[in-house]
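Only a single protein chain was left out; the remaining protein chains are all shown in position.
On to chain A.
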Amino acid sequence: MEKFEKITGVAAPMPLVNIDTDMIIPKVHLKSIKRTGFGKNLFDEMRFNRDGTEIEDFVLNKPQYRSAEILIAGDNFGCGSSREHAPWAIADFGIKCIISTSFADIFYNNSFKNGILPIVMPQEVVDVLMSDAEKGSNARMTIDLIGQVVTTSDGQEFPFEVDAHKKHCLLEGLDDIGLTMAKKAAIETFEASMQQARPWV
């Protein structure tokens, strides 16, 4: 997994609330058995007409946001299904950080597994960041995971919270399966005790 320490980039505003996983990546694009290549279908039905041409007023089609690395989104981003194709598509497009007032739990978890940092901020902060993002490509925001702070284009700083374990994995680009397998002894001890306590499982 790619490491995440600090990025400075363009932030795209998507104020719509309840952006769901079917919007992020419609199911017709879930049929691949690979993890890569989903970026071209990110927000497919909002981004493209049926004939494949771009819908001009969709934010990521606007010249100033085409290379956005940060998304400022409305409440409850990523609700819906557990499909990891959603963060795969977001990462493949090049977006590395999403800021909203809240995220759906499964999407939130899935993001960290794919080098994407989801940041929860209070409404008043998201409002400031949304306005900053609306300034376009000249307004570059900085996300510093080490210092846990977001800096707007005009220098306003907003600290954010992140789970220590998730932060560590993101900073180091760690595969947590390897970390867990190092605890194999604990898992096997637990299994042995369960065999006694709940043999029917």
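Going forward, a contact is a pair of C-beta atoms (placed from the backbone, for glycine too) under 8 Å apart; a residue touches a chain by one contact, two chains touch by 3 or more; residues count from 1.
By our rule, contacts and distances are computed from a predicted model.
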Have a look at "3-isopropylmalate dehydratase large subunit", "Multisubunit potassium/proton antiporter PhaG subunit", "Branched-chain amino acid ABC transport protein" or "Dihydroorotase" and point out the UniProt protein name belonging to the hidden chain.
"3-isopropylmalate dehydratase large subunit"
Selected from A:11, A:104, A:119 or A:170 as touching the chain missing from the view
A:104
The listed residue (A:16, A:55 or A:146) that touches the chain absent from the view is A:16
Counting contacts across the full complex, list the positions on chain A that touch the omitted chain.
15-18, 20, 22-23, 26-28, 30-35, 45, 50, 74-76, 79-84, 87, 102-106, 109-110, 113-114, 163-165, 176-177, 180-181, 183-184, 186-187, 190-191, 194, 198-201
